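A protein chain is absent from this complex, but the other protein chains hold their places.
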Amino acid sequence: MIFITRRERFNAAHKLYREDWSVEKNNDTFGKCANPNWHGHNYELFVTIKGGINPETGFVIDLKDLKKIIIANVIDPLDHKNINLDVDFMKGKLASTEILAVEIWNQLEQPIKQLGVALHRIKLFETENNYVEYFGA
Amino acid sequence: MIFITRRERFNAAHKLYREDWSVEKNNDTFGKCANPNWHGHNYELFVTIKGGINPETGFVIDLKDLKKIIIANVIDPLDHKNINLDVDFMKGKLASTEILAVEIWNQLEQPIKQLGVALHRIKLFETENNYVEYFGA
Amino acid sequence: MIFITRRERFNAAHKLYREDWSVEKNNDTFGKCANPNWHGHNYELFVTIKGGINPETGFVIDLKDLKKIIIANVIDPLDHKNINLDVDFMKGKLASTEILAVEIWNQLEQPIKQLGVALHRIKLFETENNYVEYFGA
Amino acid sequence: MIFITRRERFNAAHKLYREDWSVEKNNDTFGKCANPNWHGHNYELFVTIKGGINPETGFVIDLKDLKKIIIANVIDPLDHKNINLDVDFMKGKLASTEILAVEIWNQLEQPIKQLGVALHRIKLFETENNYVEYFGA
Amino acid sequence: MIFITRRERFNAAHKLYREDWSVEKNNDTFGKCANPNWHGHNYELFVTIKGGINPETGFVIDLKDLKKIIIANVIDPLDHKNINLDVDFMKGKLASTEILAVEIWNQLEQPIKQLGVALHRIKLFETENNYVEYFGA
Partner (left out) sequence: MIFITRRERFNAAHKLYREDWSVEKNNDTFGKCANPNWHGHNYELFVTIKGGINPETGFVIDLKDLKKIIIANVIDPLDHKNINLDVDFMKGKLASTEILAVEIWNQLEQPIKQLGVALHRIKLFETENNYVEYFGA
């Protein structure tokens, strides 16, 4: 068993805001992140796969295939987008880094399984000072 | 003459979009950056000062003073904000990295002069793949 | 279960030196790190929390609360200090990165528990070439 | 139990190519990495050790000893070399990052055991966009 | 006048070796870099442009155009290649970082001029410990 990780990046806007709460409660809970006019980040995503080494190729997985899956399922829907407004798999959900990491896992788990390997970890940096890791439910 | 540089960071949303252009022309010119629902970045700002060394302190400038000036004039107005909507000194201007760097220079030039030193350079990273440098008009 | 990590940094002086050993034995064991006049580092600390996602906020923990706990219990006592002389929780202990990581864990475990989540890992970089990880006793 | 990690780096050439396959099959499988005239990388290697803290020294292991073992067994054989042609422990093996990480583990496991601690993880970056982790068989 | 910089990366093999010198003289002069079987690097290239800001777009230059020029003229010829054997514009030249930076300048100067702006600087990292800057003849 060996682990291989691919990094991809995307830029997106979001806010942390609940429509069913008052402005005050949003500000108290989410601080500057509740700015109604949005703010944004350069997100950095690390996708880790686990599997055995294919003796024919020396690969766990062809990284070009993994890259295509990440681009199609995660980067294209998120890059230069508004996470709250533009992203189908985030509709109706709070745009926290935690929930975004879980939903990225949900987007990638099946397509990666179809390559014959298992998704092991999603690691998502919002800034260089904070990141989230998710290993599945 | 010696140069000293302070790094500060901010997160913000923006889009590259002209209201006086059609959607098509905006998309042709600005690509993904024209997304009407905004996107955003972790900006990294490097402010470089030039001056002589004060023999009393060994400093060109007290970095705590420089930090306060940058926070008050640049970071507070920009951090967790929408550059197009929330930032007075960017009102009516295109939110490109180039114009943002020039306007950050304009915010900092006078307050830094009042400390007895000169602003030398604004270096502004939008992502780890591109940055702008401005040395004044 | 999800993991969230906050980075903080501090600068400190230390030496690796046992008063009950000869100068020679200290030098043989600790090399350049035994310099009696101290040396120092920019330490980089990553604190990882594990917990469930609060469905009200989308957070495992409010990072502003976590930051306050780290600043009060770790950064304020260590930043711009001498680890051997100035830091109560390091008194009488060897100032190795290993022991420092364990003692940082001991400072943070209880205050973090009181937020309703669990401390998972302390990761402490002494330089970009070496770091220590501790997951508790 | 605590974990300590040492970073070392090396530059090397390689190609992903099987002599028993046609040029077409090599290109289909390995893409640009099959270039017959080689290409190369700045590899970044992180070696993680686990063990208890020696109460005499505050160390899990003397990092100078660990560094010597890594230099002698991994860096000297690999640095400024051709992985396919010059490296005894890679002879007859595909020069993928996965297999290289496993073989680096095999070089380091015994010498590290003789220091009284255990090798925990090999983490090997081929570029800043992909890395492999191996925890032993 | 403002400066904008784009980063691109490529992996390549090379050696520092003169066919008209003996093996000994090559080894004495170029050390480990003379390994006849090649070694390689992850090169990091920063291309800096200077120009005025186009008031229509807020851009000095469309970075998508700059990226295309760099990919076509520099990255495609160099990435996953052998600098000594595979690269037309390096034929018959020593594959030092200095000469490579100059030749990258020569590849980019004219295409960039045709966009109406001027190439200002080539900055080329061979490793994180050394880089070359060239501003033209």
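Side notes on the structure shown:
Per-chain residue numbering starts at 1, and chain names A, B, C, D and E are given in the order in which the chains are listed.
One rule holds in what follows: contacts are C-beta pairs under 8 Å (C-beta built on N, C-alpha and C of every residue); 3 or more make two chains touch, one makes a residue touch a chain.
It should be emphasised that the depicted structure is a prediction, and the values quoted were computed from it without experimental measurement.
All shown chains touched by the missing chain in the whole complex, by label: B, C, E.
Although one chain is not drawn, its touching partners on chain B can still be listed: residues 1-8, 48, 53, 57-60, 62-64. The missing chain lies against chain C, touching residues 9, 11-14, 32-33, 35, 37-42, 79-82, 85-86, 127-128. Annotation for chain E: contacts to the undisplayed chain at residues 16, 29-31, 93-99, 101-102, 128-135.
One rule holds in what follows: only the chains that are shown with their structure count from here on.
Chains making contact with chain C as well as with chain E: D. Chain A and chain B touch with mostly matching residues; of the residue numbers seen at this interface, over half occur in both copies. Once CA atoms are averaged chain by chain and compared with the all-protein CA average, the nearest chain turns out to be A. When the contact pairs of C-D are matched by residue number against A-D, A-B or D-E, over half are shared only with A-D. With centres defined by CA atoms alone, the chain at the far end from chain E is C. Note: centroid distance chain B to chain D, computed from Cα atoms, is 42 Å.
Averaging C-alpha coordinates per chain places the centre of chain A 34 Å away from that of chain E. One finds 29 Å separating the Cα centroids of chain B and chain E.
Chain E has no residue in contact with two or more other chains. Going by the touch rule set out above, the chain pairs that meet are A-B, A-C, A-D, B-E, C-D, D-E.
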